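Take a look at the structure below.
Incomplete set of chains, arranged as in the complex.
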């Protein structure tokens, strides 16, 4: 999984039926030292993250597991909110 | 998912039977600030996007979900059209 | 999917039984403007592409769909031949 920060959202009327009622959040991937790294992506959200929150997200088919048995066509999903990062000195 | 813009299409007569009747669109990946980022790709399309439209697309096996129960051999599919991007400050 | 050109092939006697009777083609990924981009890869082929042909290929599990119900251990497969690319000015 990857660390990131919620920085916005996508407004979308025309979308695949499998994405109906899914919120689409824009996430900036971050390093554990809070440096931006790589491109901003659009994530579905299984846990109710809000703007500005530090989260971790999955990539690939696992990203649809939280929505089973519905087969949501997403490949990037926020699966947790980070309270704290403990990195050894 | 990733943000992109439809910039063209692929004309293809000889293709895997699983791709029959699929439109193949060329997409330029973009950042939320509308800067091109990474290579242009060929996407199938589950929602009827047109040239010049701003879209979001998935990568990987999830890209074939919109076509189930048909197992379409695609790994990049447009799943929604973007009305607006709301990025915080 | 990704655009590429068939530039050669791999001769291999010892291989996984799942790859028996599969041709293994070397593909150079290209941009729509025909510039080489990224590393050359080894693809299986579901449509009979030949040396020098412009093709599109998939990455990941979808690459094994054309061979179902056989579970071919491939992650890169040519799924179509490109007749023409129409990119908007």
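To keep things simple, chains are lettered A, B and C as they appear, and every chain counts its residues starting from 1.
Here, contacts are C-beta pairs under 8 Å (C-beta built on N, C-alpha and C of every residue); 3 or more make two chains touch, one makes a residue touch a chain.
Fair warning: this is a prediction, and the values are worked out from it, not measured in the lab.
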Full complex copy number, with 3 in place? 5
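Following the convention adopted for this analysis, only the chains that are shown with their structure count from here on.
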Distance in whole angstrom between the CA centres of chain A and chain C is 31
On a C-alpha centroid basis, what's the spacing between chain B and chain C, in Å? 19
By the touch definition above, chain A meets two or more other chains at residues 61
Chain B residues touching chain C in their complex are 7-16, 18-19, 24, 26, 39-44, 51-52, 60-61, 63-64, 71-76
Mind listing the chain C positions that touch chain B in their complex? 1-3, 29, 31-32, 37-38, 46-48, 56, 58-63, 65-66, 68, 77, 79-88
